[in-house]
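Provided herewith is a single structure, encoded as structure tokens, for subsequent inquiry.
Omission of a single protein chain aside, the complex is shown with its protein chains in their original locations.
Coming up: chain A.
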Amino acid sequence: MTQNPAAQPGNGEPELTDEPQFSIDTVDDAAATPQTELPWAELGLKENEYTSIGEILGRRPTAAELAMYSVMWAEHCSYKSSKVHLRQFGDKVTDRMKQDLMVGIGENAGVTDLGDGWAVTFKIESHNSPSFVEPYQGAATGIGGIVRDIISMGARPVAVMDPLRFGDIDHADTHRVLPGVVSGIGGYGNSLGLPNIGGEVVFDSAYQGNPLVNALAVGVMRHEDLRLANASGVGNRVVLFGARTGGDGIGGASILSSESFDESKPSKRPAVQVGDPFAEKVLIESCLELFHNELVEGIQDLGAAGISCATSELASNGEGGMHVELTNVLLRDPTLTPGEILMSESQERMMAVVTPENAAAFEAVMSRWNVEYSWLGEVTDTERLVIDWDGETIVDVDPRTVAHDGPVYERPYQRPSAQDALQADSFRASAGGENLPATAEDLGAAVVELMSSPNMADKSWITNQFDRFVGGNTALSQPDDAGVIRVDEESGLGVGLSTDGNSRYTYLDPYAGAQLALAESYRNVATSGAVPMAVSDCLNFGSPEDPDVMWQFSEAVRGLSDACQQLEVPVTGGNVSLYNQTAGQPIPPTPIVAVMGRFDDVSRRTPSGFQRWADGQAIYLLGTTADELDGSEYARLRHHLGGTPPQVDLAAEKTLGEILINASRDGMIDSAHDLSQGGLAAALAEMSLRFGVGSRTSIDQVCERDGVDPFTALFSESQTRAVVALPRSEELRFTDMTTARGFPALRLGVVDAESGGIEVSGPFEGSSFGIGIDELKESWSSVIPSRFGAPQDPA
């Protein structure tokens, strides 16, 4: 085997001491042996897809080409089942929504103009299956992957968030999955110096066989640092840098090793990639130095489908073609076949296009950070992606056919036959809806029961394993409504982010459920005081080959895209995760929606908890309450799921957002919390639990004005509501604002910093109940540690 002398590795010689023992299937071989059978089915391709590859190429594919097409045409790279629906996100974007959009859907991540020359990029992705198979590495590499998407836009990553869904909290497998996922997120994210500023944790037995591990990363850049993934400029050089390529994450590719003559190669390769956060950290720093010194023309991270994806996307997004010598790839395992090298999902790798003039400066940055690199080839004007193995051509394709022209399916979908019966099964009419709490004693007990349920319980056992301080710019983090990061230290310019999704609502009505996810995320961001600007979504669903699931998917996309249009926040990117089902049982439809908002000055952010110094401040409830208990957390306590989710009113959501943002900007309010799961009861409890500051409130007027009973006033999950606390000196100004906007506001009572209790009075037997914050905190905060071990106790 000869080495290309122009392509020596950056540090040390390649360790290809063993000659690879496999036959090479060249393009010439493919033309000469049209009858040779390739294992297309084992690689996950359908017969029509294999036929179509042959038609594109005008011959049978080589083994390496088959490897590339199989991974790039797989669901998670090609979006073949979802594409026809996802188009709505682009089609429904108005000119007004585009005004701050610098890069929209299609690139590694969308980019939004933040003003003052700053831009922000953020994206949410799934890493569900790997995290179920190997929780630590699955979750860790989920962080790694999304962070590389952010770097490849030219941005410095500044924070991460993690929406998580686990099975039943007491199921044995949850005890295998959760601790691994949590330490994987911490182990990787903490080592990168990225504060973890929020996310969600939900327990539901519907996720028992398919936990969801989604990861969001956000990055910031100056406008001029924006980078796109394209290979332009004939003669420019293509370089692969970062970690070496190994056999991890190959999955189906090992099928191709059947071409091997030698049975002695490592056989059991993990399908889950293994992460090295240290390699990622130096990759981040070296990339930022490359951007700072303007040394790269185009850049692409290596994630799913590895080199297949990076070469075909860079080439097809550029103006010409690309020529690559694959033996120049630095390997961890010298026995890898060309197909395996093309498919490997080894982590912490990037590919860049560099002008010949900048090559030496590029190498200097690599050596400064001790990052290995190898020059693979160059940009050509052939409009072909040509990959050689030791001088012999093994891939010769139009890169567009690999990266963009994959199959597109219009999967059949239909409203499930059981949907009508499901929606007719309301909580009120169910067994759990009988004898609802109506006395002071029962209502108080219900609040404690609610707050001590796994989903409402304190999540700090989890979030305290994540660094929220690093960087010194975290202005809010879990458990506040949104995570808030300062971008510009001088002006205070910054961003607020929230992720939300309620699969119970979406299961009952996918169209409304997806809108409610957006509405809640939007409301959370506005509650913190940020102006919502952009959306990223992670659509977690079951198998697209199931018409019921496909109906859920199409309805959710339609609902979300309609709602984005009405709220005027564009989707800038995201991810679709299908086939989340085990033994024929799909997960409930789970669109997770992230909203990013802008702060002129993050020091204006509104925290969720009553402040210790806020004794006597007035507490107001914004919005109206209807009898909306279907799909609620209270219904979950009674093991009921049926009926229809709460009403969506996006126009009102916008008005509420404006009120909360103005109140924050003008310094009228000192705390604010949105109402969502658990309704008013949960909001009041959480606002007191945050800093141990009590309150005295009355729901008399809520019941009277809205015509609801006390139980409904406390536990209904009607949308478009928030609780705020403000100094009495601001009350008039605040109510003038809500009146002027025609938005309902009711004074509930006052913050009571001395009592140490949550006291609620209303039109019920006993007339008032009180809950001691210390006792509530005791049961609320012990739910998760009692199952998974307190961090303070030796394991």
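Going forward, a contact is a pair of C-beta atoms (placed from the backbone, for glycine too) under 8 Å apart; a residue touches a chain by one contact, two chains touch by 3 or more; residues count from 1.
Here is the rule we use: contacts and distances are computed from a predicted model.
Engineer: Between "Isoquinoline 1-oxidoreductase beta subunit", "Amino acid/amide ABC transporter membrane protein 1 (HAAT family)", "ABC-type cobalt transport system, ATPase component" or "Phosphoribosylformylglycinamidine synthase subunit PurQ", choose the name on the UniProt record of the chain that's been left out.
Structural biologist: Of the names offered in "Isoquinoline 1-oxidoreductase beta subunit", "Amino acid/amide ABC transporter membrane protein 1 (HAAT family)", "ABC-type cobalt transport system, ATPase component" or "Phosphoribosylformylglycinamidine synthase subunit PurQ", the one UniProt assigns to the missing chain is "Phosphoribosylformylglycinamidine synthase subunit PurQ".
Engineer: Have a look at A:Glu49, A:Glu65, A:Glu125 or A:Asp276 and name the one touching the chain we're not showing.
Structural biologist: In the complete complex, the chain left out is touched by residue A:Asp276.
Engineer: If the hidden chain were put back, which of A:Thr382, A:Gln465 or A:Asn662 would touch it?
Structural biologist: A:Gln465
Engineer: Tell me which of A:Asp29, A:Glu285 or A:Asp700 is the one touching the absent chain.
Structural biologist: Counting the whole complex, the residue in contact with the absent chain is A:Glu285.
Engineer: Would you indicate which residue among A:Arg486, A:Arg523, A:Arg598 or A:Lys654 is in contact with the undisplayed chain?
Structural biologist: Within the whole complex, the residue contacting the unshown chain is A:Arg486.
Engineer: Applying the definition given at the start, please give the residues of chain A touching the unseen chain.
Structural biologist: 156, 158, 183, 186-187, 190-193, 220, 222, 276-279, 281-282, 285, 288-289, 292-293, 368-370, 463-475, 486-490, 602-603, 607, 609, 611-613, 691, 789-795
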